[in-house]
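A protein chain is absent from this complex, but the other protein chains hold their places.
For subunit A:
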Amino acid sequence: MGQTITQKILARVAEREHVGPGENHAVRPDYMIAYDFPGYTDRFFRQMEEDFGMTQVAEPDRYVLFVDHMLTNNDAREAEVHKVTRDWAHKNGVHFHENEGIGHQVAAELGYARPGTFLIHFDGHISSLGAFGALGMGVRRDLLEGWVTGGIHLDVPASTRFHLTGGFAPGVESRDLIHQIISDIGADGVAFQVMEYTGPGAESMPLGHRQSLCGMAMFAGGVSAIFNPDEMSLEYSRGVTDRDLGPLYSDPDAVYTARHDYDLDQLSPQVVLPGSARSSHTVPVGDVAGQSINRAFIGSCASGRIEDIRAAAEILEGKKVASGIELNVVPTSKRIYDQAESEGLLTVLRDAGAQVVDSSCDFCFGYAKPLAAGESCVSTGVLNISGRMGSPDSEIYMGSASTVAASALAGRLTDPREAVQ
């Protein structure tokens, strides 16, 4: 019986020929990643030393630390957290990346997410690395098991296949696809499974769009998402690492829990109403067009990539953000920031009235420029529960970068197809 790419990657790190859905195995991840955050990593450091007697990790090459949160403030207590992380990383000789962008993106740029690799992180949005044929899983505080023992016990997930044909129409993006999928199958439609994207629509999709799609898997109940490697992702990987690539692919007779077919040509822009990304909150943007907003945000680990910034710049070029609207644009990494600058995109956005900000996680979780009570924001962030971006009495609508740009231009929720025609 054939295996999925997920089974093959997990079989490799479990040192087995075959693993099957539902089995629990101890596996040895290629990389064990964390971002520093008070109460998580600082606690890990203390526990490892005081309770486990570990003063030095045995295989530092497998540990990766990012400082990508709390960069927009100079709070002394949080500066101390960064210092503790910096010192621990230096002492242990692990990979350490500070202020280079959101870790889930930087992990791709630095070649950690090679095809066939398996990566764990505290945070579930590491699933975005599935765009490169790597398998990323968020394991929450169980990350400590990996840090202490070098391995982690995992349940092997089943996979559901999403077969894509066609291509996105102008003004439609992968954020619209994932929200449409959640609307169709429910917030637990692929519970405890991996979402595997296949088909010509998947193969023609730019890498940034693949990352958005994979990074939001948790809101459909997925434990991860993945594309099989293809020339596009292999070429990217060859450009960011000298290490050998070990691409793995699903067998033609691999077994899936279900298959869903999507024709990308048929998709329309979707908006998620304030509260959560559950099915009943996801509607075509036309259903809520006209809803007034006063804040707009393009960024996050899901949607601040070069494709998103190009889409926003195309809509905003030669125009001005509506009066009373604050549009913040946060490229997902420094590298993306520099590319957008060199392509002239950031100049276009600034000329339109946007504020372009250095890369970090801070806008997405309400640390930078938090929303005030009564404010309403349209966002490409990953979560829109009340209070996520500031006051619990503010509202967050989620959509694609095109929807955010078109809405910022109009001062109200707007179908981006009106702006790109």
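The criterion applied here is as follows: contacts are C-beta pairs under 8 Å (C-beta built on N, C-alpha and C of every residue); 3 or more make two chains touch, one makes a residue touch a chain; residues count from 1.
Going forward, contacts and distances are computed from a predicted model.
Going by its UniProt record, the hidden chain of the complex is named "Alpha-IPM isomerase" among "Ferredoxin family protein", "Alpha-IPM isomerase", "Sarcosine oxidase subunit delta" or "ABC transporter, permease protein, FtsX/LolE family". Summary of contacts with the chain left out: across A:19, A:65, A:131 or A:218, the touching residue is A:218.
Of the listed positions A:100, A:188 or A:418, the one in contact with the omitted chain in the full complex is A:188.
Among the residues A:32, A:131, A:144 or A:172, only A:144 touches the chain that is left out of the figure. Annotation: of A:15, A:61, A:75 or A:155, A:155 touches the absent chain (contact as defined above).
Contact between subunit A and the unshown chain involves residues 22, 24, 47, 51-53, 124, 138-142, 144-145, 148-149, 153, 155, 186-188, 191-192, 218, 221-223, 276, 278, 383, 385-388, 392.
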